[in-house]
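Removed from the display is one protein chain of the complex; every other protein chain stays in position.
Per-chain residue numbering starts at 1, and chain names A and B are given in the order in which the chains are listed.
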Amino acid sequence: MLRYLLRRGFMALLVALTVSVAAFVLLNVAVDPAMAIAGEDADLLLVEQIREQYGFDRPIYVQYFEWLTRLFHGDFGESYYWNKPVGELILSHAPVTLQLALMAIFVTVVISIPLGTLAALKQNSLIDRIALSTAVSAQAIPNFWLGLMMIILFSVTWQIFPVSGDDTFAHFILPSFVLGASSVPAVMRLTRNGLLDVLSSDYIRTARSKGFGGIRLLLQHAMRNALLPVVSVLAVQLGQKLGGSVITESIFAINGLGRLALESILGGDIPTVQMLVFVFALTFVIMTLLADLLNAWLDPRLRLG
Amino acid sequence: MKIPISTIKFVLPLVFLIVSTATPVFASKKDDTMVIAFTREILNLDYMQTTKREYIMLSDLIDETLFHVDTETFEIKPNLAKSYTYVDDKTIDVVLREDVTFHDGSKLTADDVYYTYQYVIEDNMNKPHKTTVRWLKSVEKTGDFTVRFTLKTNYPLALRDMARRIRIRQNNIYGTTGNYDKNTQTTSLNGLGPYKVVSFDPGKVVVLERYENYYDSPKGRPAIKRIKIRSIPDLGTQQAELMTGNIDWLYNVPMDIARNMGSTGRAAHLEGPSLRVGFIPLDAGGVSGKDNPLTKVEVRRAIIHAIDRQGIVENLVGGTSEVIHAACHPIQFGCTDDVAKYEYDPEKAKKMIVDAGYPNGFPLDFWAYREQQVSEAIASDLTKVGIDVNLRYSKLSALNKARRAREIPAYFGTWASGGTADVAAIANVHWSIDSDRNLSGDPKVTELMLGAENTNVPGEREEFYRKGLQLISDQAYWVPLYAFTANYLTSKDLIFPIPKDGLPRLYSTSWK
Partner (left out) sequence: MSSTELPISGTPLTLETETVTELTPRQLLIRRIKGHKGLIIGFTVIIGLIIVGIFAPMFAPHDPYEQILSKRLIPPVWSPGGTTEYLLGTDHLGRDYLSRLIYGTRISLMIGYGAATVGLFIGVSMGICAGYFGGRVDQLISYILTCQLSLPGLLLTMTLVFFIGPSVYVVIGVIGVLHWTYYLVVSRSAAMQIRQMDYIAAAKSIGCSKFHIIRKEILPNLMSQIIVIFTLEVGFAILAESALSFLGIGIQAPTPSWGLMIAEGKVAMFFQPWLVIIPGAALFVLVLATNLMGDGIRDVTAPENRN
């Protein structure tokens, strides 16, 4: 187990490093950071001064290694646009997005697992068909559209939930529904199909033929096995939600990492965008690693693979 | 189907919790808090670091300047200064009020004023206001409450720049010479204004509260106790918040939305003037390519004839907007309407272009960065008279970059003169000889438009501008388009005095 853990950990680190190189090079090629700092009305002389002052005139690999060295010393760089250390920015915006992502995953689980289970138990029934067609339709609804409709219905027409902001728990309900809804189709299908596989497997059939059955069998054996892949997908989804909440945060005026990312892009703030790409990638790598370890722990056969 | 009691026990409190926390907290008269929303974010409190419009409004609430621009007459009046005297053309003596305190309670003295100006003068690349005091040679403290300013040259707008740009800071607040830390006032600010900062969450919200020891300033004592400034990037969300009564004030609202929202009765729609004007500089000097069609005066004149400015103003801009004929805002000092005018006549325009030697028209890159609807409308008008327009709608930074590289033959420019009602505020930037915005290539224009800054006599300045503006119109160096209008949406409980120069003074709002 330790060897497996070490190997997977090393792999994850390597991936994170590669991603950081990609993010760094891509952004430095795409944008002129000196121009971004100098601002829209600056004259060319000032741009040149800044380029020298910040060292943007040096080769890109030198800049990258400097960036990496600083990173290892816990220095995440300085944002030009927000005039703040990037690390501080990310830390201060992270809790809101984390709360949003966790609540979104909760919404996904609450909707998709019961629905998927029901669909599998009553395969080809009306419920199954409704569940499946809901999934297909839901996949085709643009996220931002859903958000706008939610605001019109629940906030303006019925005035049940606040329109925007992130002050209280109630502020998170609509956005987490919108963000969580996008994962429902995938997770629901996965639950349904996983459960169908397990239900048709030999041991469940045997158990049933011997007279065991009902809810107990379902919960104790079938669900446990069927939900294994679901759990790992959820972990990965959580990683994606953290980086994918830009639209939701923008509609509901939630001041989290997504807003930070969007504003930094529009403001040409490369250090922040760079670090965000890196942090999101790192989070994703860690979530995948955890999911793998969880699976390995639950299913010993995988450890050998 | 039977629901177990335990489930009910669990679910009911949850429902109560959600419903109870969900009841929106209404912004309003009742708790004496005005909530306003900006599309752009407030990232830092210190006006010294920014020039954007939202920051001017915020700074007007929390900061003070030596002089005050009267909102009705645009006269310069003393503010923190009790009085001032011009010792000679280049020396101004200022006597300060003695009853002014910072938000932390400490008294304003000449040290603070001296320190502030010294800080701005000293070389520091990251200060956007350095260029605004390029006329200032030195500042000295001449007593506990007296300060002397020495100018480099005779500069008529010195008081105005001091009134607009330089917000007074406390002595040593950024540290001492050589050890300045520009960020000490970014997240909490010790100002002099009618409101003090209670809390600030960058990019999200600023909460201000009336400063009770505020002096007897020309701005007057504020009526509303608390102001909350929220950042809401999405216009749709802003409307939803306004409709549910969570926001009391919005500005820069598109005309259609403002009208519709006003007609629902859920909010009041106010229209007012704005100092911003729109115009199209044309490449008469051939900077984007020698001998391009725009170097011919007939082609430039034809372009003005081709654009239905009145139609645009009536249908797209609305409000108090009006077509302009000179290269300035009509309310600005020095602006005149006594210039060549070109009426809308597409047939004539088409013929002029043919006569100028372009029977099949010519291709034209037309750049724009805001007012997308209007840009599209202009492009379509030009297409109608045979010009093959390629509308390059881009970010301002991209436009600036291309203009610096001398690649732009024509662009939709706008300018708000930083809220200054004087032609100088639009002339200097656009007509100085080394400005990349000056596409005219005509030294005579520069001579006239900038020459006005070398005299203090109002009549002489006006004469310079009149001749300059006449030359610009006659040669069609610009297509003057229209003066903008500002649309506001406010809560029905609110009294908001509409600013003549388009710069909202939030400190003078009150409840009905």
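What we mean here is this: contacts are C-beta pairs under 8 Å (C-beta built on N, C-alpha and C of every residue); 3 or more make two chains touch, one makes a residue touch a chain.
Note that this is a predicted model, so its numbers are computed, not measured.
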- Note on the structure: Displayed chains that the missing one touches are A, B
- Item | Per the touch definition above, residue among B:254, B:289 or B:357 touching the missing chain | B:254
- Touching the absent chain in the whole complex: find that residue among A:26, A:60 or A:130. A:26
- Query: Which residue among A:34, A:173 or A:199 touches the omitted chain?
  - Reply: A:199
- Identify the residue among A:5, A:68, A:152 or A:207 that touches the chain left out of the display. A:152
- Would you mind spotting which of B:138, B:199 or B:315 touches the chain that isn't drawn? B:315
- Query: Residues of chain B in contact with the chain that isn't shown?
  - Reply: 234-236, 239-240, 243, 254, 256-257, 260-261, 308, 311-312, 315-316, 372-373, 376-377, 380, 391, 393-394, 398
- Message: Tell me which stretches of chain A touch the chain missing from the display.
- Response: 11, 14-16, 18-19, 22-23, 26-27, 30-31, 120-125, 136-137, 139-145, 148, 152, 156, 192-193, 196-197, 199-200, 208, 213, 240, 243-244, 246-247, 250, 261-262, 265-266, 268, 273, 276-277, 280-281, 284-285, 288
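Methods note: only the chains that are shown with their structure count from here on.
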- Note on the structure: Distance in whole angstrom between the CA centres of chain A and chain B is 39
- Query: If you look only at chain A, which of its residues touch chain B in the complex?
  - Reply: 35-36, 39-41, 44, 46, 49-50, 53, 81-84, 148, 151-152, 155-156, 159-166, 168-170, 173, 250-253, 255, 259-260, 262-263, 268
- Note on the structure: As the complex stands, chain B meets chain A at residues 17-19, 21-22, 24, 41, 43-44, 49, 125, 128, 183, 186, 201-204, 230-234, 236-237, 240-241, 243-244, 246, 396-397, 400-401, 404
